[in-house]
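Of the protein chains in this complex, one is absent; all others appear in place.
Chains: A and B, in written order; residue numbering restarts at 1 for each.
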Amino acid sequence: MNSNQKPEMTEHQKQQLQFQLFQESLPKVNEIVYRMLLNETIPMAVSVQNRLSDNSDTQGTLGQELEEKLVLDPLKGHVPSHKLLQQYLASESDQQAKIDNRLNQIGFSLGQKLSQLLIFSNNPSLSFRDMDLLAVMKFVCRDVWRQVFGKQIDNLKTNHRGTFYLLDNNYKPVESLALDDDKSLEEKALIDPYLQFPCGVIRGVLDSLGFKEEGAVICTATLVDNAESSKSKSPISSRAVIFNVQVAVEN
Amino acid sequence: MSASTNSVPNSSTGSKKSLKAFSDDIWKNKTAKINAELFTLTYGSIVSQLCTDYERDFVKVNNQLFLMGYNIGMRLIEDFLARTALPRCESLAKTSEVVSKCAFKIFLNVTPQVGNWSSSQDAFSLFLDENPLSDFVELPMDAAKELWYSNILCGVLKGALEMVQMDCDVFFTSDVLKGDQTTELRVKLNRVLKDEIPAGED
């Protein structure tokens, strides 16, 4: 069977295989480190916000002194990350918005660079002759997601007028978060900052592929109760996230 | 100066294998991996966002990166210990070896050189020939003077060592990004937190 099939491998499959080998040959780092880095950006963004708002009160010489202290004792003002997350919950909504925006920006600038990275690596499943919006979104669902989160988007829906629903049945970064089945509103609010990064990535990728205008792309994400987790046999409940992308199209 | 690192026997890795082979095995066969370029780009996005937020006040950026690393290190150490089950190091020399050959290998797939021991054997340097955080990075002129781009590593080491009761200072002394010949990360042991060592080990 196998020997018969081998020569029949299409050009496309060959390219796919080659691409896969190429991907595997690239330098690698441990996935855990990456996940921890990503998840730590949220408390970090809160910490930045705290410091920025502190700073506006103590301008001038006081700020100078603080700076010198920071050099001498780098742990000055250290706050453990779970405390920072609690502070996020306690802060005003405009502060939260600033923190969210910061995370979104990190995702955005990654997304911008990421599409270059993926396009230059000769992916055979990409063709740029007719890169319409749908093709771009497929690129996001398949290649971008696989690169960043190790899996593809599970479901893509569109109304063909610029609105897309991307369903990720098990969004990796919130995988290790402890969430009770009866999630309180508070806990749900804590998920928000974790969803900013991927929204930023989507915006960034679209931006680099030509959807540049300010406000042309609106991306929001919500956590949903996963309907499929009850159906599937696996006891591990997954966390499904829906990304709602709206692109303003002229024609 | 850089003697004594290789003279430590490798017999206590939990098996007869050398520490290097032990780490290689974990890296090759038992680790989920992601593209290093993605890692580099993501870290780059974080640093550049920090630079914008702090209006290019690089002292603050350095500090923020350090704190971020510290929070990661405190948690990452448990992962490291669970994976390797390495016993406590009987000397700083051994610690340096575990950090370079095992921790850096498993997590970042690089093996920094250990060297530049202080005369009292309480401080050493890690020379990062390769640094997955800063591949393809070029610092802008204003940042080159003050920014320690990979400062997060210092924080991670600080946090991780503290959890195994070693109070250390960890800092960069040179970085190729700043035009230096080498990237040198200094680890200086202040004291062992004896009180906190779990009973039954002393």
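To be clear about the criterion, contacts are C-beta pairs under 8 Å (C-beta built on N, C-alpha and C of every residue); 3 or more make two chains touch, one makes a residue touch a chain.
Criterion: contacts and distances are computed from a predicted model.
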{"item": "Among \"Ribosomal protein L19\", \"tRNA-splicing endonuclease subunit Sen34\", \"Trafficking protein particle complex subunit\" or \"Ubiquitin-conjugating enzyme E2 N-like isoform X1\", UniProt-listed name of the chain not shown", "value": "\"Trafficking protein particle complex subunit\""}
{"item": "Per the touch definition above, residue among B:S18, B:Q165 or B:T182 touching the missing chain", "value": "B:Q165"}
{"item": "Touch with the omitted chain, as defined above, among B:K20, B:R56 or B:R75", "value": "B:R75"}
{"item": "Sole contact to the chain not displayed, among A:P43, A:G107 or A:G200", "value": "A:P43"}
{"item": "Absent-chain interface as seen on chain A, which is shown", "value": "31-32, 35-36, 39-40, 42-43, 80-83, 85, 175-181, 190, 234-237"}
{"item": "Where the missing chain touches chain B, by residue", "value": "9, 11-15, 17, 29-32, 74-75, 77-79, 81-83, 85-95, 121-122, 163-166, 189, 192, 194, 196-202"}
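Here, only the chains that are shown with their structure count from here on.
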{"item": "Centroid distance [mean C-alpha coordinates] between chain B and chain A, Å", "value": "26"}
{"item": "Contact set on chain A toward chain B in their complex", "value": "23, 26-34, 36-38, 40-41, 43-44, 47-48, 51-52, 67, 70-71, 74-75, 77-81, 102, 105-107, 109-110, 113-114, 117, 147-148, 150"}
{"item": "Chain A-facing residues of chain B, complex", "value": "27, 31-39, 41-46, 48-50, 52-54, 57, 59-60, 62-64, 66-68, 70-72, 74-76, 79, 106-109, 132, 152, 154-155, 158, 171"}
